[in-house]
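Note that one protein chain of the assembly has been removed; the remaining protein chains are unaltered in position.
Order as written gives the chain letters A, B and C; numbering starts at 1 within each chain.
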Amino acid sequence: MHRIETIKKMKKLNEDTFLIRIKSEAIASRAVAGQFVNIRCSEGMDAYLRRPISICAIDREDNTFDLVYQVRGKGTRLLCGFESGDQIDVLGPLGRGFTLNPEHQHIVVVGGGIGTFPLLQLLKDHPAKKKTAILGFRTKELVVLEDKFKKHSHELLMATDDGSYGQKGFVTTLLEQMLIKERPHMVYFCGPAIMMKRGVEIVSKYGIPCEVSMEQRMGCGVGACLVCACKTKKGEDWDYSHVCKDGPVFAGHEVVFEE
Amino acid sequence: MHRIETIKKMKKLNEDTFLIRIKSEAIASRAVAGQFVNIRCSEGMDAYLRRPISICAIDREDNTFDLVYQVRGKGTRLLCGFESGDQIDVLGPLGRGFTLNPEHQHIVVVGGGIGTFPLLQLLKDHPAKKKTAILGFRTKELVVLEDKFKKHSHELLMATDDGSYGQKGFVTTLLEQMLIKERPHMVYFCGPAIMMKRGVEIVSKYGIPCEVSMEQRMGCGVGACLVCACKTKKGEDWDYSHVCKDGPVFAGHEVVFEE
Amino acid sequence: MSLQKDLSVNVAGLKLKNPVIAASGAFGFGREYSEYFDLNRLGGIAVKGLTLLPRKGNPPPRIAETPAGILNSVGLQNPGVHAFIEKEIPFIRQFDTAIIANASGNTVEDYESMVEILSAADIDAIELNLSCPNVKEGCMSFGSTAQGVSQVVSRVKPRAKKPLIVKLTPNVTDIAEIAKAAEDAGADAVSLINTLLGMAIDAHTRKPILANVTGGLSGPAVKPIALRMVYQVSQAVKIPIIGMGGISNGIDAVEFLLAGASAVMIGTAGFVNPMAWVETVEGIEAYMEEQGVKNVTELIGGLMV
Partner (left out) sequence: MSLQKDLSVNVAGLKLKNPVIAASGAFGFGREYSEYFDLNRLGGIAVKGLTLLPRKGNPPPRIAETPAGILNSVGLQNPGVHAFIEKEIPFIRQFDTAIIANASGNTVEDYESMVEILSAADIDAIELNLSCPNVKEGCMSFGSTAQGVSQVVSRVKPRAKKPLIVKLTPNVTDIAEIAKAAEDAGADAVSLINTLLGMAIDAHTRKPILANVTGGLSGPAVKPIALRMVYQVSQAVKIPIIGMGGISNGIDAVEFLLAGASAVMIGTAGFVNPMAWVETVEGIEAYMEEQGVKNVTELIGGLMV
């Protein structure tokens, strides 16, 4: 879907994290957790390519969806210039979202930084009886949406790199501590590649399946230009899959993580 | 002067002509009639070069100056997105303005289309006893600032190409009709090259001095890049002068008009 | 719109209902964008660059944004010409649009085989890619000398049973000379420009943004270079030209036609605006309406210099 939609809300969540709520029946009614949209941040040349942003939350009654993004460069900075009521050019929902298997009674979502955002709708939609969220941020000031995650999970563990909030250290350490005691049916990762790589190693050790949501620089966002390559296993060999179409969510064991 | 100034007023004068009033002590106190400013229409790449716009009016008490512009392309279209209170990046006042000789007791200004705008401040500043304005537009809808011109001239003649307002035909025809009867001391032209060329021919015939305000595509606007060339006489030969620095106002007999 | 307009063009035997073609590499095999608009509206589709055997392409990141453009270093990832024929042609053939097979090789023999195989396939033209800057062997190394172009084209031409379009690289001193070499060696048409070799650096990490270090520049930034090259080539050869490089809308396309192109291709602009291809067709029509141009062919080479 390529649509010009209306912004319903712009909210600053912290120093450099913002929420945009967009009204779009077409997207809200079709999107599933883990999918993304490809957004035009300026009408002209100033951020020429679209920017991929995950869908963080969907309100299927209100026909809106939320994006939460961190300002990183030109495009995300321009996005901050939008106001409620403005029109925005969105392509989506795109890609393959998370798998929601009703047989999985206990799931764990593990997110780091901007990777936490797409896990929110997953928690909202997943039918599991027990949902654990393990979220990591660099520091206390960057923690956002904690109340929402609390609301949609049964257990919420927080970590910061510097120990300024929650436990000091990595989410993968928290995960491992948990797996010593518990055996969830499924783990979902979204965050820095290094975290996901380590995460997949850990859950594999315990024989637990997992999914990871990958990031890659994109062109078209729809699978036509082949720039968003991600190394995935293919029999004995490997091949490049494409994050925008085959992903962003992949089975954890599929992905060949590199240094 | 390179300055970031504040817009005090934006006004739509007709379908595609706009007035911007900018507060700037630096510019208002230095500028003379016929000079221009070089304006940045967007912060980014969408209209990469600055756009030269003549100073239409100066309020030296209020420390503001007015630009009046017609929407032609990307840059002028972007200018319409500005609002009162916004900051704008202006370089100016630039170039050589009109010569105001107190001995000239009767002056005539002859303007066509967007070329009429810079003549307003000239009328305001010139000490002549009699000031005639001959203004031409394509059609009635494009006529702007008539009241201001009326206020600052003793005689105002209007022409439109299609006869929808004032006399049908060219301003040069009106000028010639006038010169048959009167002998002004100085004539100032600003408008399409073909009009100015014809105008210079006419006044030369009557031995009346004149000045013309030239247009050319610009780069720097300050005389450094040499792109805004204008053929001018140099002894028996000719050379390229530069509209942004040697002009935009030239003595009528200096300019070598080409087809 | 009132004027009765004819947008069709004939490029060396390749009949197009309108002069707008999706550029190779930007449109996959058409499947993805078929969800966004009706492929029947396109003059043609140049499919992703094909090679004899499947290719994995280069490691990511494969794209970098640059001022008014992008760099890509895909490196001809494709499933191979046989998979294309089997799985992709039937899909595209559902639509009434020309299929242009973009073919690359490492050796002259590769090009020969590709042309033979494609000549037997249900496609409308072959675009010989002598200009991909993102692969180490072959391709651009053939395309960057008149001799290389001449060698490949003269060897493949006898095997070509479809219109043979030779795609030229802009990374050369004199593109007109290269185009002439292609013409003399038997090319039915030339297409230009492929991407300009470029590079982007992240000052903070002090590393190139592309894993491949360099990549090919495309998008609006290159339009002035592409237009100049199309114009130069149009002065040097008699065969038709397909122009591309930064075209985003109907006016851009008209500029290329005026400069001497018989048709245009659009790549990068589609990433930003998936309707760019269709809107370009509409934009050309609107221009024709406004200027009273009945037949789009009137515009070709119509630049007044």
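In this section, a contact is a pair of C-beta atoms (placed from the backbone, for glycine too) under 8 Å apart; a residue touches a chain by one contact, two chains touch by 3 or more.
This is a predicted model, so every value here is computed, not measured.
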Among the chains included here, which ones are touched by the excluded chain in the whole complex?
-> B, C
Of the candidates C:Ser144, C:Ser191, C:Ser262 or C:Thr280, the residue in contact with the absent chain is C:Ser144
Contact residue for the chain not shown (choose from C:Asn18, C:Thr51 or C:Thr66) | C:Thr66
Which of C:Pro19, C:Gly44, C:Gly57 or C:Gly198 sits in contact with the chain that's absent?
-> C:Gly198
Looking at the whole complex, which of B:Leu19, B:Ala128, B:Val143 or B:Cys220 touches the chain that is not displayed?
-> B:Cys220
In terms of residues, what is the contact footprint of the unshown chain on subunit C?
-> 64, 66-69, 71, 144-145, 171-174, 196-201, 203-208, 213-214, 217, 219-225, 227-228, 231, 246, 251, 254-255, 258-259, 287, 291, 302-305
Residues of subunit B in contact with the chain that isn't shown?
-> 2, 40, 45, 47-50, 91, 216-231, 239-240, 245, 258
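Everything below uses one rule, namely that only the chains that are shown with their structure count from here on.
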Ranked by contact pairs, first place goes to A-C
At what distance in angstrom does the C-alpha mean of subunit B lie from that of subunit A?
-> 56
Separation of subunit A from subunit C, taking each centre as the mean of its C-alpha atoms, in whole Å | 36
Specify, in ascending order, the residues of subunit B that touch 2 or more different other chains.
-> 45
Residues of subunit C that touch at least two other chains are 67-68
